[in-house]
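Note that this complex is displayed minus one protein chain, with the remaining chains in position.
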Amino acid sequence: MMPQDEPKFDELYRELILDHYRYPHNRGVLEKPDVDMQQHNPVCGDEIRLTAIIEDGTISQIEFMGQGCSISQASASMLTDRVTGLELTDVDALSVEFRNMLRGDDPDEQMMQDLMALQGVSKYPVRVKCAVLAWDTLQKALKLK
Amino acid sequence: MMPQDEPKFDELYRELILDHYRYPHNRGVLEKPDVDMQQHNPVCGDEIRLTAIIEDGTISQIEFMGQGCSISQASASMLTDRVTGLELTDVDALSVEFRNMLRGDDPDEQMMQDLMALQGVSKYPVRVKCAVLAWDTLQKALKLK
Amino acid sequence: MKDMSVRSDFPIMDRLIHDKPLTYLDSAATSQKPAVVIDALADFYRNNNANVHRGIYTLSEESTLAYETARVKVANFINAGSEEQIIFTRNTTESLNLIAYAWGRDNIKEGDEILITPMEHHSNMIPWMLLCKEIGCKLKYISINEDGTLDLSNLDELISENTKIVSLTHMSNVLGTINPIKQIIEKANKAGALSVIDGAQGAPHLPVDVIDLDVDLYAFSAHKMLGPTGVGVLYGKEKILSAMSPFLGGGEMIDEVYEDRFTTKEAPWKFEAGTPNFADVAAFGVAIDYLDDIGMDNVRQHEIDITQYALDQVRKIDRDITVFGPKNLDIRGGVLAFDFPGVHPHDVAQMMDWDGVQIRAGHHCAQPLMRRLGVSATARASFYIYNNQEDVDRFIDSLKKGGEFFGDASR
Partner (left out) sequence: MKDMSVRSDFPIMDRLIHDKPLTYLDSAATSQKPAVVIDALADFYRNNNANVHRGIYTLSEESTLAYETARVKVANFINAGSEEQIIFTRNTTESLNLIAYAWGRDNIKEGDEILITPMEHHSNMIPWMLLCKEIGCKLKYISINEDGTLDLSNLDELISENTKIVSLTHMSNVLGTINPIKQIIEKANKAGALSVIDGAQGAPHLPVDVIDLDVDLYAFSAHKMLGPTGVGVLYGKEKILSAMSPFLGGGEMIDEVYEDRFTTKEAPWKFEAGTPNFADVAAFGVAIDYLDDIGMDNVRQHEIDITQYALDQVRKIDRDITVFGPKNLDIRGGVLAFDFPGVHPHDVAQMMDWDGVQIRAGHHCAQPLMRRLGVSATARASFYIYNNQEDVDRFIDSLKKGGEFFGDASR
């Protein structure tokens, strides 16, 4: 009944996450965005709004606004960094891989890059929802587009 | 959690009970009775019918018919023996004392007499209902009269 | 008879009753528990206890993991497609009531029919009676044959377009009859009726494959299959559970709550209101592991063997003992209800108790069936994996002795 491979506190809150939380990248709301989507996690009230410009099937610019815990906000900040310049099909593949990692699967480290910092969250099911909130929002936005 | 004072099998089925069961006293149905009441125990289907003649506030004659387990039938047989010739107020008092004994109280042995044979039943709650069925029937009959 | 040699896994088997070895023959009412299950339960409280879901701390994560892992084990045990089709309730009875309340009140209207059988346990009768009383629907019965099997000759007439629910027991807890449920489910499904199986005596004793059965809903109890008391299961097809209204409301089953409205979680959590019985569920997971290790085919074979032996021995007794239910072990489980001429079932049970033999006497929560059998009560011995030939021998010896004791009281 003992949990295997306990993540360390400092693992979970690696400097990278805390950095993104303290100094978020791409924080803001774009004017005349192609997609604009807001989602929240009813369990904890975390909120994320994403605005993005899509050109030739590629995300050319993306910004986020929101409030919530360090995981949800840092994850959103990291998402914006990572998907800028990506083709939509690659965004899809990345999103699937990210979710699988948080579900406990061994991730493709090459593909994940910085996002590896969030792997420790997979041990805390309640917080998985925080980590995927931004990705849920993006997926929903792109589907509706 | 161990039961205190386990009754012995042969205590429960003292010769007296088995005798009454094998050779019941006052078995039958009176003609033109003053009271005639039938009751059953839905849990096991035991049935008792009592017919009695009441004269001057006294039970002058009583008979029982029925079917069921040894406890219910022997108890009915013993009841008819015991209440014949008793005044109704004494029947009431006896009935209360009998019930109390089966609920686990220390009985007044002088009052109980033969009925003491049924004391062991008090350790088997399911069977208490068998033992009091005849008494329930009598009480109901007298109340309705 | 192959000995399952699991008996020593069950601590209670060392118990003496009136200084005699315990001969436990009431597993149809509730089963005994192996040490691994008892220890898992105690260990959980000693090491991992915390409320499940939503806790962001180690104990709560451990507790949640144990609870949700048990759900996966139960799903695999009955070959459910996914663990999200497994609802934890208190017992079979609550599972069946959940259907009657949550599905019944939305889908049944006046004049509709619910088809059951006369061999149902009260738990698969009263919920429908309550529903019919409220809505004005009708309860109908499949007939029963002399040998304790169902009479399916007119099934096509019984299941009409008015039939909205067909609910029956996988195995009778009195007759031991194993019903041809697959065939009946197929007819019910075809007619557009909801197919419900009371698996209280199915899941513990028979291999169950809900996908193969194609059953809509299947209910059973942990306490009858080596698990703790206080845990029931309701399996349901995904499309049925997701369309079903909630039943009990409260914590755990909601998504968002405002002062005037709320939204619910998805199934199965939608149906689990309030703090679940998570410690017992975790221990039930261990019971499932234990049964998986033995293999349900072996459980079934053992019960065939021991029941056959018991039937043979009873037949040898020089008394006119009536054994209820089918004689063919292909369609009979390890339940042996009988009538001992001249001795009331209560007296049978009580005299056996003196020999350490624990059998049940009464109506076995099946009063309508008792009436059809023409008895007010029966005595019943029932078997499980820990019972062996010696148990049967002690049962037979005690029965003979009691017969002599009450001998001339027979009439």
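Lettered A, B and C in written order, each chain numbered from 1.
Note that in this section contacts are C-beta pairs under 8 Å (C-beta built on N, C-alpha and C of every residue); 3 or more make two chains touch, one makes a residue touch a chain.
Note that the structure is a prediction, hence the values are computed from the model and not measured.
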Item checked: Contact set of the excluded chain (shown chains only) -> A, B, C
Checklist line | Hidden-chain contact residue, picked from the options B:Leu16, B:Val43, B:Met65 or B:Leu88 | finding: B:Val43
Item checked: Touching the absent chain when the full complex is considered, from C:Gly148, C:Pro246, C:Gly285 or C:Pro326 -> C:Pro246
Item checked: Chain not shown, touching residues in chain C -> 11-12, 15, 17-18, 22, 24, 26, 29-30, 32-33, 37-39, 41-42, 45-47, 49-51, 54-60, 90-94, 96-97, 100-101, 118, 121-127, 129-130, 139, 141, 221, 223, 228-232, 246, 248-254, 256-262, 273-280, 346, 349-350, 352-353, 357-362, 365, 367-368, 371
Item checked: Interface with the unshown chain - residue positions in chain B -> 1-3, 6, 42-43, 123-127
Next item on the list: Go through chain A and note every residue touching the omitted chain.
Entry: 6, 8-9, 12-13, 18, 21-22, 42-46, 68-71, 124, 126-127, 130
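Following the convention adopted for this analysis, only the chains that are shown with their structure count from here on.
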Check: For chain A, which other chain has the most distant CA centre?
Finding: B
Notebook entry, point to check: Which chains, taken as a pair, are joined by the highest number of C-beta contacts?
Noted result: B-C
Item checked: Centroid spacing, where centroids are CA-atom means, of chain A and chain C in whole angstrom -> 47
Notebook entry, point to check: Just how far, in Å, is the C-alpha centre of chain B from the one of chain A?
Noted result: 79
Notebook entry, point to check: Whole-Å distance, chain B centre to chain C centre, using C-alpha means?
Noted result: 37
Margin query: Quick check on chain B: which residues sit in contact with 2+ other chains?
Written below: none
